[in-house]
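One structure is given here, and the rest of the page talks about it.
A single protein chain has been removed from this complex, and every other one stays in its place.
Chain nomenclature is as follows: A and B, assigned in order of appearance, with residue numbering initiated at 1 for each chain independently.
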Amino acid sequence: MSLLQVSDVGIAFGGVRALVDVSFAVAAGEIFALIGPNGAGKTTLFNIVSGVYRAGSGRIALAGEDVTGLEPNRLAARGLSRTFQNLQIFPQMTAVENVMVGRHLKESRSFLRHLFGLAGPDNRASRAHALAALAEVGLAGHADAMAGALSYGAAKRLEIARALATEPRILLLDEPAAGCNPVETEEIEAVIREIAAAGVTIVLVEHDMKLVMRLSHRIHVLAQGRTLASGTPDEVRHHPAVIEAYLGAHGTTEAARGRA
Amino acid sequence: MALPPAARRYLPVAAILAIVVVLPFVALGSGYHYRLATLVWTATIAVIGLNLLMGFAGQVSLGHAAFGGIAAYAVAVLPAHLGLHPVASFAVGVAAAGLLAAVVGRPILKLKGHHLAIATLGLGILVAMVIQNEAAWTGGPDGMQVPRVEIAGLRLRGAEPWYWICGLACVAAALLAVNLVDSPTGRALRAIHDSEIAAKVAGIDVPRAKLKVFVLSAVYAAVAGGLLALSSGFASPDTAGFLHSVELVTMVVLGGLGSIFGSLVGAAVLTLLPQVLTVFQDYEHLVLGALMIAVMVGLRRGIVPSLGDLLKGRRT
Partner (left out) sequence: MQEFLQFIFSGLTVGAVYALVALGFTIIYNASEVVNFAQGEFVMLGGMTTVFLAAAGVPLPLAAALAVVATVAVGLALYAFAIAPVRGASTVTLIIITIGASILIRGAAQVIFDKQVHRLPSFSGDAPITLAGAAILPQSFWILGGAAVIVVGLKAFFEHTLTGKAVLAAAANSLAAELVGISLRKVVGLSFALSAAIGAVGGILAAPITFTSYDMGTLLALKGFAAAMLGGIGNPIGAVVGGLMVGLLEAFGAGYVSSSYKDGIAFLVILVVLFAMPQGLFGRAKVERV
């Protein structure tokens, strides 16, 4: 049974059909990539799977359980977390506090306890977990820096750390390498490999073809809201429709370099 | 300052406590002074609550005076019409305000930005209108007397006892707020302020969290309103009105959004200013309006954070 099952998902925005009958399945422990030209609907699909948008049609199942239409926080409780393409860190909190927010579901939610000063144990435990997550993404030295002051690449890794803090079974990464220079991209790739090695299933949306081809076990290609192709990196690389719609000659070369 | 974070957290509380304790010995020479200070303490309580809502959770309310009005009129109406003891009436009033906040909070907090502002404004005005119109119960536009409080034979009369009661209540209010900010709930609220969507994805039940802080801030405002009525012996419809709600919001931003000590500063400035200007009674609104604009244009982060920046060598 796959960990994530997306079946016939569709959505329209005021007459524009952004997604039509998209289906795929992600097996536990995989690194699964969603690629496609801009406007293909990748982030929209992410938003639906992570509960930010409500699909017009179709079903989402997590480990066999129907989770269609659930709010993001309820999905988080079921082990699904994500990062954002347009960076949604908490700029007015420190880096470690950002990650501590990710521990929310593991902390006491008793409002009165917090009011009367009994949050100490929770604060200490969360801070320890948060520092560990920051170390995993290479940000241990920035723990008490204001998140708003971090560099772009660091902020992207901060989001990953925050998502990791929720102890997810499956992690959706929305363009983790976007806007990163080659050094930063390498760092992100290393982080992703480590997370996957720890047993977290990864679904990523990415434009960097070399990265996608190197990392992924399977790839799903979207174009204009529909599935164009699906399969292993090699299969997708050689798929004529994919080459025409997305990779083009240059992209094919890039993809080949990724598999070299 | 090289204080451990835990201790640094309580600095504003210690500062407020110090001021409450020291003030009588250095500045308060008459009953009038004590009453003024008491006014500042009660205002601070309401402002801290509103600051939790606005400064930390990032929601806005232009109707918060209504919650204070509910408690104020509870301690006036219930003893007069139902024979209830003032302290019990106080508890009922605060509970009623909290209940109202819980009921209207769910739908209202689904709104954002100026929609939320207008909805809270409308709510506040409706409450104030009921208070003004139901004169048979509330004494209408003229307000209503609040009986003197007597606990176990001890009559609380005069300005001094209320100075201490309200002052210590203010310290307690600050203490609770400071505890909340540095807790899982506090982090959840600050997360909601910065990015609601990311907060949700991190597992936070956003509507529930907003409701909790809305109710808490309403309770703070009610406690402040009830104490004000008890200490001054009078409940006036002005304390529930739109202008007072606006003053509370101004106190928050003047002192600094998200600053507990700033709540005291904002409350003090806007409470004492009209007193200083009594000579120019007619100019009160003009000055208030000008102050509001000047602060938002020139000192947008408020007094305390701006001073903090200055000390750290940063430009506002």
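The rule is simple: contacts are C-beta pairs under 8 Å (C-beta built on N, C-alpha and C of every residue); 3 or more make two chains touch, one makes a residue touch a chain.
The shown structure was predicted, so the numbers you read here are calculated from the model rather than taken from an experiment.
Only one residue from B:Ala57, B:Ala74 or B:Ile125 touches the chain missing from this view: B:Ile125. Contact with the chain not shown here comes from a single listed residue; of B:Leu62, B:Val149 or B:Ile303, that residue is B:Leu62. Here one chain is not drawn; of B:Ala15, B:Ala102, B:Val287 or B:Leu307, the residue touching it is B:Val287.
Checked against the full complex, the one of B:Ala199, B:Ala235 or B:Val249 touching the unshown chain is B:Val249.
Contact with the chain that does not appear here is found for just one residue of B:Val26, B:Val297 or B:Leu311, B:Val297.
Residue positions on chain B in contact with the hidden chain: 54, 60, 62, 107, 111, 113-115, 117-119, 121-123, 125-126, 129, 133, 197, 242-243, 246, 249-250, 253, 282-293, 296-297, 300, in rising order.
Everything that follows uses one rule, which is that only the chains that are shown with their structure count from here on.
By the touch rule above, chain B contacts chain A in their complex via residues 175-176, 179-180, 182-188, 190-191, 193-195, 197-206, 212, 216. Only residues 50-52, 71-73, 76-77, 81-82, 84, 88-93, 97, 100-105, 107-109, 111, 113-117, 119, 122-123, 126, 159, 162-163, 165-166 of chain A touch chain B when the two sit together in their complex.
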